[in-house]
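What follows is a single structure, written as structure tokens, with notes after it.
Shown here: the complex without one of its protein chains, the others still in place.
Think of it as A and B in the order they're written, each chain with its own count starting at 1.
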Amino acid sequence: MAAKDKTATSPGSRRRRFALRKNWDYLIFVIPVVLYFLIFCYGPMYGVQLSFKRFNPAMGITASPWIGMDNFTRLFGSYQFSRILTNTLVINLFKTLISFPIPIILALMFNEIKRERLKRTFQTITYAPYFISTVVFVGIINLFLAGENGYLNHILDIFGFGPIPFLTDPHYFPGVYIGTDVWRNAGWNSIIFIAALSSVDPQLHESAQIDGAGRWKRIIHVNLPCLLPTIVIQFILQMGKMMTLSYERILLMQNSLNIESSEVISTYAYKMGLINMDYGFSTAVGLFNNVINIILLLAANKLAKKYSSGSLF
Amino acid sequence: MQAVSNKIKESKGDRLFLIVTYSLIGMLVLIILYPLIHVVSASFSDPKLVVTGKIGLFPKGFNLEAYRRVFMNEEIWIGYRNTILYTVIGTVVNIALTMMGAYPLARKNFPWRRGFMVFFTITMFFSGGIIPMYLLVKNLGLYNSMWALILPTAINVYNMIVARTFIESTIDEQIYESAYMDGCSNIRAFFSIVLPLSAPIIAVLVLFYAVYHWNSYFEAMIYLKDRSFYPLQLFLREILVMNQSDNVMMDSIETDSSKFLVAEGVKYAVIIVSSVPILMLYPFLQKFFVKGMMIGALKG
């Protein structure tokens, strides 16, 4: 409670202390939440030290021997390192540029449908692909895109385009990944924006309508500004995921022909770390990833603060 | 499409705009629907035709073997019961804690809210990994109990941030002010103002959390020992990998390709069986989006 005494000295903090005294009742809500984070998130965090250790299960995490930066040198020293880093960033960049805005557009379009039942049916259809398990999802990708027999190549054939080796040419991998990602997740990701749109005050629309604003104008001047805080937050969070890709799907889509562009940090870590039960190494990869993620997140947050109303902190 | 332009007379531009919107959505829905119908058709078809890519829009070689295999398995029903239980209880806990965390973070008169925000956000990036978590669950006595699936994942920071943003950006400071005038405490404001106005976001949270619980298997795989506690997904995974090629080839009395093929059909049936109930959630929850809007309209 030493903190309290110190706060009393500066004038700015007096207001805060007053605020605390007046608003102490927030603590009833906050304390259980903080307890959860302390016990289940901060409690196990001592495991992070494994990045600098050679894990010996019988000795446990704290007693395992320190090996300094060995795990990191191994990661950075691999001939694959620059490649997997580039692949990870390229895929995520496309994700930010393409997969991120599409759900917003989708939500704005759905919002224009006034027939409730139709709207609900369409939305349920667009979010349904989210429930297809990864294995079958990749199976469907194969069915539609594989070799000369894929459905899509049949269609391209009709229009006179030669078969495109979607799955076996490394150049197509990021495109295939993003395209299928949009197919699977766009509907699901739009839900949050649809919810935000539903809270737009109808009066705003009415008065805009009276002013003679058309649908397009109302989207730009009424809906979008209302969505902005949500968009900004989602964008910041997306920036905090720039180094992350789930290995499961990529591993299934990977083959020896496209590996050049499909090997990313997570699949590499999976192969090197988790298969050999090398917990130290996989923790180190995770730590490296997350440090960069945090830097990007903080940068995005700073930008958002400077140029818009919403920000994370 | 024509029927939509009614009531208030729409301008030409608006009509054009609507036509474009509807055709875009229509195209999109078709693109999404086609593979989905394929999954449904495949689950009813002869697996041999499925593998060779002979199934288009309609089932061929109509066949219920995959469903028979899934439903004959009595454990599927145990799994269903457990999953529903875990999903309902888990989601209630999630919603309660998430809203309890999001509300103060959204309020400007809550001191140190930035500090708390940092404190929570850090956990999105640093986790101790699986071993300390397992030891913790074991030491807390949660091992082999339902709570091992619920408590460690009680709050998702991402969802909490989403809820905070919603509360912050949709509920006007004036509403709180007038409530405080009436002698309303922050706690009461939560129940009388925030909760009712947050219906859309709570509906989204329910969806996010419920789907998470419905689909999760990793915690169950690690923390549950008794088969009678297994959720649906664990049993489905077991059916799914049954007859998978690699191991069978090594040591088996009879290895017949037809066995792999049955597994192929089962893959599709499993998706239908496991996702249909949770898919039903959306149309139901979407009503709350509308409801939220109505209350929003009243406030002005």
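Basically, contacts are C-beta pairs under 8 Å (C-beta built on N, C-alpha and C of every residue); 3 or more make two chains touch, one makes a residue touch a chain.
What we mean here is this: contacts and distances are computed from a predicted model.
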### Message
For the chain not present in this complex, what protein name does its UniProt entry give, out of "Spore germination protein KB", "L-lactate dehydrogenase complex protein LldF", "ABC transporter substrate-binding protein" or "Carbamoyl phosphate synthase small chain"?
### Response
"ABC transporter substrate-binding protein"
### Summary
Among the displayed chains, the hidden one touches A, B
### Touch criterion as defined above, residue of B:51, B:78, B:142 or B:184 at the omitted chain
B:51
### Summary
Contacting the left-out chain: of A:168, A:209 or A:238, that is A:168
### Task
Quick one: say which of A:57, A:101 or A:225 touches the chain that got left out.
A:57
### Query
Of B:22, B:80, B:134 or B:212, which sits in contact with the chain we cannot see?
B:134
### Query
In the full complex, which residues of chain A touch the absent chain?
3, 6-7, 10, 12-13, 16, 34, 38-39, 42-46, 54-63, 74, 78-80, 142, 146-148, 167-168, 251, 255-257, 259-260, 271-272, 276-279, 281
### Query
Tell me, which residues in chain B touch the chain that this view leaves out?
48, 51-52, 111-112, 114-116, 118-119, 130-132, 134-136, 138-139, 218, 221-222, 225, 227, 234, 237-239, 241-243, 245, 247-261, 264
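One rule holds in what follows: only the chains that are shown with their structure count from here on.
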### Message
I'd like the Å distance between the centres of chain A and chain B, where a centre is the mean of that chain's Cα atoms.
### Response
16
### Message
Residue numbers of chain B touching chain A in their complex, please.
### Response
4, 8, 10-11, 13-14, 17-18, 21-22, 24-25, 28-29, 31-33, 35-36, 38-39, 53, 97, 100-101, 103-104, 107, 109-112, 114, 116-121, 123-129, 131-133, 135-136, 151-152, 154-155, 158, 161-162, 165-166, 168-170, 185-187, 190, 197, 200-201, 203-204, 207, 211, 215, 240, 267-268, 270-271, 274-275, 278-279, 282-283, 286, 289-290, 292-293, 296-297, 300
### For the chain A and chain B complex, residues of the former touching the latter
16-17, 19-20, 22-23, 25-26, 28-30, 32-34, 36-37, 39-48, 50, 61, 106, 109-110, 112-116, 120-133, 135-136, 139-140, 143-144, 149, 151, 183, 187, 191-192, 194-196, 198-203, 209, 214-216, 226, 229-230, 233, 237, 240, 279, 283, 286-287, 290, 293-294, 297, 310, 312-313
